[in-house]
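Just below is one structure, and these are the notes that go with it.
A single protein chain has been removed from this complex, and every other one stays in its place.
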Amino acid sequence: MNPQLVEITHGRTNPGIDPVLHAWGWEVPVYLFLGGLVAGVMVLLAALELKRRAKATTPAGQAMPFVAIGLISLGMGALFLDLAHKVHVYRFYLSFEATSPMSWGAWILMIVYPVLLLQGLGGLSDGARGWLRAKVGGLGTLLDRVQAFADAKRRPILWTSMAVGAGLGVYTGLLLGTLSARLLWNSAVMGPLFLASGVSTGAALLLCVKLDHEAHHTLVRWDTLAIGVELALLAVLLLGLVTGGSAQQVAADTLLGGRYTPYFWSLVVVGGLAVPLVLNVVEMRRGLRPTLLTPALVLIGGFALRTLVVAAGQYTSFGLMP
Amino acid sequence: MSKTSRRYAMVMDTKKCVGCNACVLACKAENNVPEGFCRDWIVEEVRGTFPKLQAEIRSERCNHCGDPPCVDACPTGASHIAEGGVVLVTHDKCTGCKACIASCPYDARFVHPEGYVDKCTFCLHRVQKGQLPACVTVCPTRSLHFGDLNDPDSDVSRLLATRKWKVQHPEAGTDPHVFFLV
Amino acid sequence: MNGLFPLYQKGAFEYPVAMALATLLGLGFGFALERGGFGSARRLAAQFYGTDMRVLKVMFSAIVTATVGLGIFGGLGVVDLGALQIPGTWWWPQIVGGFVLGAGFIVSGYCPGTAVVATASGNLDGIVSLVGVMFGALLFGALWPVLEGFYQSGEAGVVTLNGMLGVPWAVVAAGVVAMAVGAFLFGEWVERLLAKKGGTEAPDVDPRTRNRVFAGFGVAAALGLAALAVTPAAIAPPAPSPVAQWDAETLADALVRDPGSVYLVDLRDAAACGKDRIAGALCLPEGEEPGAFFATLPPTRTLVVYGASDLADAPADARRFTGKVAVLTGGHAAFHSDILTPPPAPTEATPRTLADFERKQALYAWFTGAEAAPPPVMPTRKAVTRKTKKGGGC
Partner (left out) sequence: MNPQERPLWNPYVAGAFLGLVLLATYLLMGFGLGSSAAVTRVAVAGAHAVAPAAIENNGYLGAYVSSGAPILEDWMVFEVIGVFLGGLLGAYTGGRLKKGVDRGPRIGVGGRLGLALAGGVLMGFAARLARGCTSGQALTGGAALAVGSWVFMFAVFAGGYALAPLVRRQWR
């Protein structure tokens, strides 16, 4: 008659661990969001230029690689704030641990900076180059050399940027996906999901700035595609959990019938994905004037996804399972 | 027998444990565990269908896994497998990124107020001197046993050969080395 | 009248899922308001100058549709109309509040809901109006000490048109349809009149669509009345709150598993209650009117009442409790004989009778403290896993 009863009385009260794991607060979602965003910007800017065989024409478009450098620095700043022993941050760069996604990430981030810098310098217009040359003063010859290199190797640099961006995007998901102790995270879908989300938020960021008409049009198409892929991957992730064992279902319940359900559906699925998808499609079909609200929703949705997945995942400890 | 061929393990007899918390206090005293934190702890579990209920009391700690996810997750090599399979954290290498905490299915790790991640060490400093871990020495019901699994005559090997036992969360695939006699 | 709907009240899903559904329902709400033209203050304000009666048309069409729909489904027994949460009536605050809100409506050009839609349409005045609403709500809180008396004045409980008239929902719904269509035709007449006077054109309403919608309302109203005819049981106006009958074992089970799920109230006189009541029961407070006492209990638990023996139905006082109400079948006597006396040993030893006996024995032991008492009470929801902090340890 009565279902099986399980009552566990725990003597452990370690802060940050009990009653549920809350080791990672707002800093890690901020970092994952900004990392994904920058990954999306790298992939999209490179893809756009490779597709059109022409550099960005607007000043805002040319500035975006440098903006991305700022954003990834902000993200790393958030990650730095999360460290319990900040002085030891240099330890990340004294070793490389092949099994640790975080180690991979630390090194990928080191590649992101020069790649973005080369991508940005090579994409500048003559006017902007002149302005920059006047600013750097004594470093002028160095700048000239770097710029000559960036121009000569433009296409390889763009392909590298795309690859590094994709790696960065996948890594933000894999960081969580490889942690098998948290059932919600432990999925191979996590990497592609966060990459897709990164591309859509990256597109949203680019849609917020002034680009030429054709670039805007292409980006709306790619954004729509990324949102579609993201929705599909989310469905795969949740279906995998729902059809899994009882522990997996408990994990799925955090998003489908628990603490985080209303936020997940309203901010991520409906507000962050479905509504922007419809707005994008309507914009493309009917040639409506674009609105900033669509990218704003995508950005809010992308950040909400990171925050919810990080929070809900920590809630799905092995220890909590029946 | 050379050092490297040892495999330390702990065997915990749930039939004997009364949940007195002596192991917890001994550990705190021995290892200077800061106020409000613990490296080992007592779990009381009641299962069944009312009115048929079964209770079990366990003294739990880091499982010193054979395949420790925390060591895999550590980006700096601070978490490592030391002598006898004991999983340790090198304080000077630890950045406090908490990846190992998130990776542990047993939630055995915590952030020490001094900024590094801390956990049970099987009292390796005592073991190297030929002593037993602090928790084992104080257990009034002798429900804790420590020894080398590679030695067939050790306490732990004989208990595991003769008694029924289980490990926590075998589905996590971590090859835990704290065994519970049932 | 125990339909499957409303799903949430019938326990089909939990609150977090309800909140997720809220977004989808709100999406429909906002879309409908926008398409109705409610994103523009000027269009809304036109209602009060008689030139465009959109507010009246959209709002009454919506009320008619929902009311008639509820009438049809209620009549068919699909939805339990008694389980709907119907707003109560407080005459004076609602009249004065309505008047002030109407004044605020014409001054700001929006009501709170349409201000949200206006904000989504890009109207700056919409969000300014919302900020005003926020200040207004805080102002109300600040003035609460002087307003509290008025806020509670004129309380009449849950009064519905159908309950007041003593007729089924669908009949009132049909009446509302007739009234609404009358109001629509009057509104269009006013629009035409003012347009003629002002030398402008009346708002364009496609007469064919309008007539089709009107016909739809008529057909739906007729369907609601027809539903009454096929389900005669539905003729009676819905009871304000259905009263369940609990037997002693159900009550005992509830008390053991989750004492926080019930209010158990002993309706016998104070002396009898004080001497020997069921463990956990409350006596009626002396010198207080019972109805007022029940009204103070929050409706989060089930109210279970019992007398000395059988109560056929909960007394009218207990109906003022807004949550679920149950009556203990057989009253105090039944609890005494079923739970507080040792259960007889089963005559034949099938697994079923044994399990039954074991359960009764456990309940007996639990309530009497007899020997062989089972382990302490614990909640027994599906796979409850809890970690509780405990002193000592670390």
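In order of appearance the chains are A, B and C, and numbering begins at 1 in each one.
Quick note on the criterion: contacts are C-beta pairs under 8 Å (C-beta built on N, C-alpha and C of every residue); 3 or more make two chains touch, one makes a residue touch a chain.
The structure displayed is predicted, hence computed values, not measured ones.
Asker: In the intact complex, which of the presented chains make contact with the chain not displayed?
Answerer: The chain that is not shown touches these displayed chains: A, C.
Asker: Write the list of subunit A residues that the hidden chain touches.
Answerer: So the residues of subunit A touching the missing chain come out as 262, 266-267, 270-271, 275, 278-279, 282-283, 286, 288-289, 291, 293, 297.
Note that only the chains that are shown with their structure count from here on.
Asker: I'd like to verify one number: the distance from the centre of subunit A to the centre of subunit C, where each centre is the average of its C-alpha atoms, in whole angstrom.
Answerer: 44
Asker: For subunit A and subunit B, let me know how many angstrom lie between their CA-based centres, rounded off.
Answerer: Subunit A and subunit B have C-alpha centres separated by 37 Å.
Asker: Quick one: which residues in subunit C touch 2 or more of the other chains?
Answerer: Within subunit C, residues 359, 378, 380, 392-394 contact more than one other chain.
Asker: On subunit A, where are the residues touching two or more other chains?
Answerer: Within subunit A, the residues that touch at least two other chains are 1-14, 18, 319.
Asker: Could you list, by residue number, the parts of subunit A that touch subunit B in their complex?
Answerer: Within the complex, subunit A contacts subunit B at residues 1-18, 21, 23-24, 82-86, 88-89, 91-92, 94-95, 97, 99-103, 105-106, 175, 178-182, 247, 314, 317-319.
Asker: What part of subunit B is in contact with subunit A in the complex they form?
Answerer: It is residues 21, 24, 36-38, 41-50, 53, 60, 69, 71-78, 92-99, 101-107, 109-111, 114-117, 169, 171-173 of subunit B that touch subunit A.
Asker: Show me the residue ranges of subunit A that touch subunit C in the complex, using the header's touch definition.
Answerer: Per the touch definition, subunit A meets subunit C at residues 1-14, 18-19, 246, 256-262, 264-266, 270-271, 275, 293, 319-322.
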